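All protein chains but one are shown at their positions in the complex.
Note that the chains are named A and B in the order they appear, and that numbering of residues resets to 1 at the start of each chain.
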Amino acid sequence: MTDPTNSNTDAAAPMAARSSMPGREPSSLFRFEYAPALESTAVVSLQPSYGLFIGGRFVKPKNGGSFVTINPATEAPLAQIALADEADVDAAVRAARRAFRSWSALAGKERAKYLYRIARVLQERGREFAVLESMNGGKPIKESRDVDIPLAAAHFFHYAGWADKLEYAFAGRTPQPLGVAGQVIPWNFPLLMAAWKLAPALACGNTVVLKPAETTPLTALLLAEVMQEIDLPPGVVNIITGAGATGAALVGHKGIDKVAFTGSTAVGKQIQSAIAGSGKRLTLELGGKAANIIFEDAAIDQAVEGIVNGIYFNQGHVCCAGSRLLVQESVAELVVSRLLRRIETLRVGDPLDKNTDVGAINSQAQLDKIRCLVQAGVAEGATLHQSAWPLPDKGYFFAPTVFTDVAQSHRIAREEIFGPVLSVLTFRTPDEAVQKANNTPYGLSAGIWSEKSSRVLWMAEKLRAGVVWANTFNRFDPTSPFGGYKESGFGREGGRHGLAAYCQFAEDQAGAST
Amino acid sequence: MLGGLVTHAGEALGNEQMVDDRDEPVAHLPVGSITVMAALVARSNPPDWVRAFAAGAVRIPAVDAVGLEARAAALTGRSIKKASKIAALRLAIECMDLTTLEGTDTPGKVRAMCAKAVQPDPRDASIPSVAAVCVYPELVAIAKHSLQGSGVKVASVAGAFPSGLGPLPTRLDEIRRAIDAGADEIDIVLNRSAFLAGDLARAFDDIAASKLACGAAHLKVILEAGELGTYDNVRRASMLAMAAGGDFIKTSTGKIGVNATPPFALLMSEAIRDHFEQTGVKVGLKLAGGIRTAKQSWQYLVIVNETLGPDWLTPHLFRLGASSLLNDVLMQLRMQATGLYQRPDDFTVD
Partner (left out) sequence: MSIDVRKTYKLYVNGAFPRSESGRTYPVNNSRGRLVANAVLGSRKDLRDAVIAARAAQNGWAKRSAYNRAQILYRVAEVMQGRREQFITELRHGVSAAAAEREVDATIDRWVWYAGWADKFAQITGASNPVDGPYFNFTVPEPVGVVGVVCPDDAPLLAFVSRVAPCIVSGNTCVVLASERWPLASVTLGEALATSDVPGGVVNILTGRRAEIVPWMAGHADIDTIDLTGCAGDRALVVTAEQAAAASVSRVVHATPREAQWANESSQSPYTIGSFVEYKTVWHPKGP
């Protein structure tokens, strides 16, 4: 038996229940192969090295440290990235603090114009951002082009419009900025997460020090160039690069008033603990193990698409991924067979090919983690199914994977894998579906597939999750609040609710010093 | 009630004169219900796969419009380049039903179209012939004569096209006459009047009777999807048409505003796949109406390829009905061959 966790090696990964297309015969059929349709990288001009963006300029790190960022699809180095240490963090926080006075005093309608400019430039240079995002992060170009970048622009556009309307956002309260926000974002949606963090913070009059993820700094640095292009006042946005230590220095810095973090629950807990008693505001958007629940009356074909979108979108590197499929036992066989057939049509490969559906795993470390958990799934007795799509020889790739015969107690049913790995469980009744779906420390998202609207609403109410997708999955919008219950974090991003994380209120302080 | 239906159905199928005379229509049963299917089975002495359909072994799942359209849009977003584009376009020609269905069609018009069907591009002999020409019954004999020895089939619309609301005996007679005149394939329309009134039994029987009338000729059932109102209806109509014996299901007549669309193509492909899973019978898909560009043709091929698989990428199971598509495909092929953009006047207007 082939090692199931080593997806790179072979197309004939074990597949107990591999389905084929109806009636496929080994004859001289017309094979509709899609020729490579590569997005050109000419639109991107990479510099050999990048500094830290502090006070409106790119500066060298004080101690001269750096690290290499690579293309996970080829393992080729892309650029040398500055490594910020505590002194650099301090410089960035000071720059943000200096800028805060004038930025927060600027009329909302003027702040709005800067944000509108950012939105427009992101649209104008959208292809450049998309290609760079795919090069640095491994995600398929069609996703960076159609999802990440347009949504990032839309976030800036949405919050731009709030900047001069804040007094209507909180009835009876007068919002004021908090001060300097320290923001740490993950590698799965690098630019989009930067937009989610920056747009509301800036709209409300805060200044920011943002740290993109270690493996995906490039679009944030390109965004820094955009900040220069649109003449954003120096220090309003500072972007510093580095790994965990840089992030820890940032959230621990005494000069920041607000911490916003998106990433793993483990790190979120560390941050919450580290800033205990500091009075810093905190919002956390952490991990998930979402249940995607398929009822027997679901629109099955669309549900299968929803399952696929739920777990293979962005290689499953999605905190709200529908990684636990709960399917009603009466249709489990049908749904699983459809799903197994469907994953054979997922085109895994070069992220820059416009027909690629599943791109590269973001890093060697993440690939190792996925392999480890898949190994655990096999060891625990679940049945492994993997797409036979040939994987590239170089780069970090993992075949779309489905586990059947999964029990609630298996690690693959409880731990966030953050990869293209789905665990299939069954249920018999709506009550049981709710019980199993909620039986997790997480509570970020959930999916419901049923054509019966009363059941959909009943389920939506019962599921303990911040986002419930009914008959759809993995949809995002700047107007739609997003965030978790339980150990998936707290605070909301998006829409009016997303403003609250970046405001304090004059009324709340009444009586503070009198 | 069912007993009565059995009797009448037997008569109806054995003796077409009786079909309109039934006294117990199944008009008020919900569309798509198993009960209706049970009634259908009871009345038409069906083969095993229709029994399976009726016994509930065939699910007719609901369709979520937004999800369907999103998936169709994703498939049409495939980027088809170079060799794959050329191969797809050649296949599109091989699967094409070159069509003229106008009241003004004449023998001269049909002869010209047939010549084009056999040799689409006089400057390039490597371009294959199309699969068939599609004409009105009156012009079948002309087409048959023009296509002699070419391998190109003659398809005829029949059965009171495009409404399908002539008396059933007349419709069946029209089918037989078209076949007598040489038609290899018959395109009829679903009885949308019966279907939308909930009288699925009648819609089913009309198709089943038409199938009998076709004999060896292939029967394509036009759902006129754009008139059915919902995707759920399109799926139900697809299942019904296949259960009743259609060899192909076809989207549209081309005579209304909404014709073939990617979501219809996807949905009907899924229905064909479901039918195949249940019965082992491969039913074909014909997309017609509004298909004018080469790009549309490869988009549809992608939909079929990723839903039904390569088995269906053959004229035996896939057709594109079109009147003006062919020249755009030829222009694209020439462009691929020469690397230069082309002008319409270099391609024959027939």
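One rule holds in what follows: contacts are C-beta pairs under 8 Å (C-beta built on N, C-alpha and C of every residue); 3 or more make two chains touch, one makes a residue touch a chain.
Here the structure is a predicted model, which is why all the values come from computation and not from measurement.
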### Summary
Contact with the hidden chain, among A:Leu286, A:Val406 or A:Ala437, goes to A:Leu286
### Message
Take the complete complex as the reference. Which residues in subunit B touch the chain that isn't displayed?
### Response
64-67, 69, 229-231
### Query
Taking the full complex into account, what residues of subunit A touch the chain not shown?
154, 170-173, 265, 268-270, 272-273, 275-277, 284, 286, 441, 456, 460, 465-472, 475, 477, 479-483, 485-490, 492, 495-497, 505, 507-512
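Basically, only the chains that are shown with their structure count from here on.
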### Task
List the centre-to-centre spacing of subunit A and subunit B in whole Å, with centres computed as mean CA coordinates.
44
### Message
Please output the residues of subunit B touching subunit A within their complex, sorted ascending.
### Response
59, 61-64, 66-68, 70-71, 77-85, 87-88, 91, 270, 273, 276-277, 282, 301-302, 305-306, 308-311, 313-314
### Message
Looking at the complex, which residues from subunit A come into contact with subunit B?
### Response
20-25, 29-37, 142, 297-303, 305-306, 334, 345, 354-355, 451, 471-472
